[in-house]
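Rest of the complex left out; these chains stay put.
Labels run A, B and C following the written order; every chain starts at residue 1.
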Amino acid sequence: MSDTLLTMRNISKRFGATQALKDVHFDVKAGKILALVGENGAGKSTLMKVLSGAHSPDSGAMQLCGKPYSPAGPHEARLAGISMIYQELNLAPDLSVEDNIMLGREDSVAGFLSRSEQYPRVRDALAKLGHPGLKPHTLVRELSIAAQQLVEIARALVFDSKVVVFDEPTSSLTQHDVRHLFKVINQLKEQGLGIIYISHFLEEVREIGDEYAVLRDGESVGSGSLEGTSEEDIVRLMVGRDVNELFPQVPHTPGETVVQISNLSGEKIPRKVELNIRRGEILGISGLVGAGRTELIRCMYGLDPIRTGQVKVNNIDVRPTPANMIERGIGIVSEDRKQEGLAQNCSISDNITFSNLAPYSSFGLLNLNKRYQAVLKWMQKLQVKAHSPEQMLVELSGGNQQKVALARVMHQEADIFLFDEPTRGIDVGTKSEIYRQMGELAAQDKAIVFVSSYLTELLAVCDRIAVMSRGQLLEVRPRADWTEESLMSVAISGEAL
Amino acid sequence: MSSNKTNQTSTEYPKPFPADTKPPRLNFDFMNGLAQFGALIVIFIIFSIAEWYFMGYTSFASVRNVRSIISQTSVVAVAALGMTIIIIAGGIDLSAGTAIALSATVLAWCLKSDFSAMIAIPAAILTGMLCGALNGILISTLRVVPFIVTLGTMTLYLGIAKMVADETTIRPDKETQIPDWLEIFTSIRTDSLYLGMPSGIWLIILVAALTIILLRFTVFSRYIFALGSNESTARLCGINVPWTKIGLYSLAGLFVGLAGVYQFSRLSTAEPTSGIGLELKIIAAVVIGGGSLNGGRGSVIGTLTGSIIIYLIGNGCTKVGLTNPVQDIALGVIIIAAVTIDQLRQRRIEKS
Amino acid sequence: DSSADNGEKTYRIAVIPKGTTHEFWKSVHYGAEQAAKEHGNVEILWKGPQLENDREGQISVVQNFIGNVDGIVLAPLDSQALVEYVDEAVEYKIPVVIFDSGLDDTSNIVSYVATDNYNGGAMAARRMGELLNGEGDVILLRYNPGSESTEQREEAFLETLKKEFPNVNILSSDQYSGTTPASSLAKATQVLDTYKNEVDGIFAVCEPNAAGTLKALQELELAGDVKFIAFDPNTDLANGLSDGTVHGIVLQDPVAMGYLGVKTLLDHIDGNDIDKRVNTGEYVATPENMKEEEMSNLLAPPQFGGE
């Protein structure tokens, strides 16, 4: 069962000034799960896009099932048996779940859709993923990001594929969904498919993967069997050095309450949330998909309308609007950097300074030089990989974009930070840097709200953790009083233990 | 409309198989169009009452007048069906107006050159299709946004039409060169009617029905919606985006060509500049009808209703004795109001 | 149909011009209202299309009035396109008088009230020929295809020059000015600029066309040097006659046209005898005769809504 299914040889790809891939070698065996890891911008997604026909390589060759393979486009790649779940969601929001899943390979008779054939296939795929309740005729625009990711995954399941690529499929899934996904992946593996699995969660990689391949700065730097390879070894290959600590601890002491949320309800969710946010503290918020964590912070920041409730900042009642909140020292990092978090066609400079142009302006005029210097400083501080502050955001890798989003709130000199999945898609090295930054912010007496679906990081970094379920905020407890199991069970049962 | 309170989402989720195991069979096109149709009825009633009140009689709410409005609407309605497809696919076609005039000009030129209508009409429709195909090809190959490409072809088709018509109006001879049935195609004189309507109107109804079927039951329609909804997704799902675009613009061009036939039939002359400004009316019809310029949304019934609303206003204002300025103002306000109301309705639906 | 207080019937008469923006039509409107006032119990419904090339617009106005009016007085902006809709009105027992510009099929209409436009164009040609002493290069700036009245003027101008002044050479006769002063200015500027070294005379076939041409002549510093004949007046053109930048204006009688159009229709409705063709006359104003009473009246005819 371990014949080589896919080989990629000497793959190179250049984007302008960026050499994204340099002579990369890559093999996938049938019935094996290959974990592809590397830092942000290492070239993982690019390599997979070469495989799926979305990019054509500058040089190199591929073989699929022993035959030369060079897809002219995604269509050919799919026909050849490559299924791909992209890192950035690729769905048509105006089409239904069913239409999205079947898109490009509809069941049809003489050009007419045969829905009666499609429907059961779609339903089965969703059921396999543990979500039989997701209705195939729902429009995708009405789903949460997590549900959308499930649709994206289901797409790969309804077709016969030889190789399935998962590019960070779990970055917005909860543990619960991850379990289902793993079950499915293992089923696929047993059917003799080749699986490529990209993730920044190394423990996940260890759990699901059989083999690994590491990319660094566009080059293959190592590969082998995961058995007998330690996490540290992989990290060393990825970053080129030892990472001493994934969760650096910066001592800080919780202080007085800065934000008081009382009886806060949104249009649908959240419902009647009571919460105090304290200085010098990292407050985690955990919960299942659709629990309303995102809505909660969007409501308090003024991005979503609220129905009832109050938000007090420093004991003053504030009407939630982004401008008001920024003025009171609140900053936010959105969970959806592509659609909302960042202006893709603007420069890094612009993106970092949009929320705080005051330091560079007098009488409405900007001092561009001063701004440039400041931006440069922030880029270095957060290790944003780019060749100039004037570079457009679209050209950055996912992780580097996330860093820009983080740089913005820090540059904004916020006092209270709302982080919604801030480490989504971020590599270990940088993750640890972000945790350290969070710790430092707390040490500077700032308040931090940390929404995450990644329980490990919540349990490692937070001082207190709250759990949300079905729009309600159920429990807030000190970190020491929680375990992964207790967090999960509260989130699932919807009741405080 | 407050029926679908599907609150199951967050409270009952995750949950095992729900009861529904059949795909929903509601026709969304009808559903969407219905709201616009309601608006049409309201406007109609307002004008009827206003005429009765101010003028003391009712000619507005008469079968004859309804026929007259529909016949006036025909050119825009036919072209707007094609524009609906384009708009659903996230595109736009500013050249539709001049392409209609070009098609009509070709038709007139053929007739004037003593070709029979059996050649002239296919030639006109083909002309429309070629215009559409050229738009599609340019959009696909140059990768320039449709707004610009069609802004360019708008002038291009105008120039070609002027060339065909030698910069003047082409007037085929009514007695010898224009067949009777074509002349009365959209006529509402009693002896031209067929089952109470001009034959051209029946044809529109047929074409509209085919379009509904196309937009609901074909694979091609899924590509159209996918394109309008998210083009890169369409590409990554292996849809041949360039060909789909060329196909759909050509298809819309077919409607444009047909609209040219209607225009010629109404004017019995063809003038190369007769399409200028029509494109905005056509787009307005689609948008009043609930189409979204962001792509992914639009309906046949809505579009037809939108087309009628535009001409209804002109008709009603004239009947009620309102002047041109007031009529323009009313049309402007109604365009904005219609879309605003549709927007509010959409938001309410999304919320509930 | 509604009735007035005294029990007498009030007639609603739709008067449909080719467009509304030309000053010419304001005077037609004035004349139409005069006729209505004179007759009594008549309401004039004045409505035209946006621009004089908007066939569909004018057709819609005609169709929309059907059912609401007792008669239509129409200046068709296309001699063929409106035939069907005149027939439609007639089928609905609405009498139609055509004015200003001809219709191809006159079998169903009550009467045709208009200038002899062919003669008007010929008069322009003769005036031009005289001014140039039978020799020189001239430009004809056309109006808009399909407009019968102006086409008559254009043809007459060319044919008369050819016949009566064979030594006058036509530099350009294929440019259309479009229906607005702005488009005319653009077109006139282009044509005049192209031929500015040769041109001796230019004929503009209606008011907006002439307004644009006058401005273009001034801009190109040709005004006065190039013999300029206009058709239909406005204040600038009339002033041009006195300051030597305009050398002749062919005049129609728009007030009479509006008046006779409505009067003929009312006479028909009242069962009186009427003429099938009513000529409203055409004249040439020159710097010499412009002070004469008839000319000065026609150079500044009263307008509806004016003082």
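By definition in this document, contacts are C-beta pairs under 8 Å (C-beta built on N, C-alpha and C of every residue); 3 or more make two chains touch, one makes a residue touch a chain.
The shown structure was predicted, so the numbers you read here are calculated from the model rather than taken from an experiment.
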Quiz item: What is the chain count formula for the full complex in this file, using the labels shown?
Solution: A x1, B x2, C x1
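We adopt the following convention: only the chains that are shown with their structure count from here on.
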Quiz prompt | Chain whose mean Cα position lies farthest from chain A | solution = C
Quiz item: Going by C-alpha centres, which chain is most central here?
Solution: B
Quiz item: If you average the CA atoms of chain B and of chain C, how far apart do the two points sit, in angstrom?
Solution: 36
Quiz item: Hey, how far is the Cα centre of chain A from the one of chain C, in Å?
Solution: 72
Exercise. Mind pulling the residue numbers of chain A that touch at least two other chains?
Key: none
Quiz item: Listing for chain C: what residues touch at least two other chains?
Solution: none
Quiz item: For chain B, which residues count as touching chain C in their complex?
Solution: 55-57, 59-60, 62, 64-65, 68, 71-72, 75, 165, 167-169, 171, 174, 183, 187-190, 263, 266-269, 271, 273-274, 311, 314-315, 318-319, 321, 323-324
Practice problem: Using the touch definition up top, name the residues of chain C that touch chain B in the complex. | Solution: 1-2, 20, 45, 47-48, 50, 53, 55-56, 59-61, 63-68, 78, 80-81, 83-84, 87-88, 91-92, 104-105, 145-146, 174, 176
Quiz item: Where on chain A is chain B touching in the complex?
Solution: 52, 54, 73-79, 84, 86, 90-95, 98-100, 102-106, 108, 111-113, 115-116, 119, 123, 127, 130-133, 135-137, 142, 155, 176, 267-269, 288, 290, 292, 470-471
